[in-house]
Structures are given as C-alpha cells and as structure tokens.
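As structure tokens, the structure follows; a few thoughts come after it.
Missing here: one protein chain of the complex. Every other protein chain is in place.
This part shows subunit A:
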C-alpha cells in the first residue's frame, strides 16, 4: 500500500498526469504535421487531434475541402467544407449550428461545428474542424488553442521545406561557380593548340563539352562515385592541357567503391581547389594532385591531396564555419581565394549525411593540403 502511494506521488497528481497525457498526445500528432498539410499527413495526425479535443468528430480541411476526418459525422462533409471556406475567407473562427447542419441520418446528434483557421506565415492554409452535439465556449476555446498549435507545427514544416530549397539553391549555385575562370582558361588552352596540334584541340574540346554537360545537368541531386570521377578525369585532362608538366596527377581508386552514391559535384570542387590553389603559390616545379578512394566497409573514404602551397588552418576553419563565405564569391581574382566551394561541399555533406560527415582538412602554409571526405555506402533517402 505504502509503495503504491509513493509511486502515485512520483507520477504527480491527477492534474499533472492529465497534462502529461495531453502533451504526449500532442507529441504523437506532431511528426505527421511536420510533413505539411496534405491528405496523407492529415490522415495520420487527425486521430491524435481528436484524442486531444475529446469530441465525436475532428477533421483537417484545406481552404475549401476536407482533407481528413476522424470519428463520427463524415456525412457532414459538404457542410464542413462550406464552414471551412467561411473561416478561411474571414480569417477567424467560424461556427455552425443545427440550422447549418441538417442531415437525413436519424441517429445523428451532431448539432454544432467549429472551424478554426490554420495560419502559416500570415496565410490561411486550412482549418481545424470539430463536430460536437453542441457548441460551447469551452470547446471553441480548446479548438482555437489546438489550431494555433497545429499552425505552429505547419510553420515548422514550411521551415523544413525552405531549408531543403536552400540546399537545392546551393547546389545550383555551386554549378554556377565552376564556370567563369575554368571556362575561360580551358578555352584559352584549347585555342593555343588549334594551329599547332588540331587533333589534340579537337579531343580537348570534346572533353570540355562532356564535362560541361555533366556539370550543368539539371536532374538529380546524387550521382555515383564513378560518374563523379569521370567528370574529374575530364576536368584534369583540361587542366593538364593548360599547365602542362607543372601538374602531375596520381589516382588510386578501389574498384569496390565506384558504385557508391555521392552528392552531385561534391568532389570536383575539391579537386579544382587543389589544382588552383596548390599550383598558384607552389615553389615546386611540379605539383602533384593525388586522389585516393578507399573501401572501409560501411563507408568509403576519398582523400584529395596536393603538395602545393598549403594554407593557414585558421583561415580554412573560418571558411568552413561560413564566416569567410562572402569573400569567396565567384568572380574574385583567381588564387587569392583558395576555398572555392569548400564550405559549400561541407554544408551539403552535412545536410545529406548528418553532422559527422563534414570535411576534414589538414593543411599548413608550405605543407600542402589534404581534404578527406567520408561517404557512407548507404544512407536513407540517398540514391542516384
């Protein structure tokens, strides 16, 4: 007996427990609502919302139609749609009484309806609709409060969606970043061969066409490591045409990892960085860029290393932290800004694979630079 009473005090009073129950029910509805207001997500959330409100029927509507309904009263759908339209138009809670809810069903006791608007960023996107035997002040208040909470969740969903759009915009920005210098320099290098070695100029031009076709590709956020390496290969052929013997390339690729799915253009910017910065201030006559891809079971490790000029680690840290981002915009003078795309690649890897998946950079002035990327072979939602 004593034990029981102690356990009860640990769990709190009846009022405390009611609060916990309410919060738990709300937390059950949250994941579905965080996906946005669509019929399938609404269908999963609406049952929990009915438990929260404790009324016979609860539904979520769009601006003019019921998206999902739980409990009794689904035969009132057209009344509810009209009521929702009223609430959306007015931007405030709309009530319906028995006069608005005539129905043929003999046993239907539902004589009152409430539609409370759901507001996301100042737009009314739908309503939370409730059917009950009668409309009471308490029920209106409860419906309004739940509607405000649902609106909050939907705004978070909107935030998620805009974050995704931001990442997509970054990918597009990265594609744009490749071009100016590289295109100019490549075409210059090709032009220098046109008279002396027309065959080579033709081959280079084809490589150039293939490379740009890959990097301006519009579909898909992911590609395979093999495809990405092929693009890098073309890129390096073009850079070697320009730099000649000053640039040496070494590759060591484990064939097991060629099928790994990687974010589109996540390695090429790193190679470009190694070539441009490694060569720019390098005291050596020949700068070697090496690319190593290794199979580590669940993950694949790609290392891109140059033995060129190196960089102050604190500066790279600032670039990765995003504080030096504005100085790295494309179009500034070549070589002065080493970290083309470094921060961008880092951010995209983190967005795709989680916070542990960021770049690891080892560097020091005069000691070259090594960038290590760890890519898991499988991650949910990642496929080429």
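Quick notes on this one:
Simple rule for what comes next: contacts are C-beta pairs under 8 Å (C-beta built on N, C-alpha and C of every residue); 3 or more make two chains touch, one makes a residue touch a chain; residues count from 1.
Here is the rule we use: contacts and distances are computed from a predicted model.
Per UniProt, the protein behind the absent chain is "Cation acetate symporter"; the candidates were "Peptide/nickel transport system permease protein", "Cation acetate symporter", "ABC transporter substrate-binding protein" or "Succinate dehydrogenase/fumarate reductase iron-sulfur subunit". Across the entire complex, the residue among A:28, A:82 or A:382 in touch with the chain not shown is A:382.
Check A:60, A:236 or A:274 against the missing chain and you find that the one touching it is A:236.
On the side of subunit A, the interface with the absent chain consists of residues 40, 219-221, 226, 229-230, 233, 236-237, 240, 248-256, 258-259, 261, 295-298, 310, 313-314, 316-317, 320-321, 346, 354-356, 358-364, 367-368, 370, 377-378, 380, 382-384, using the contact rule stated above.
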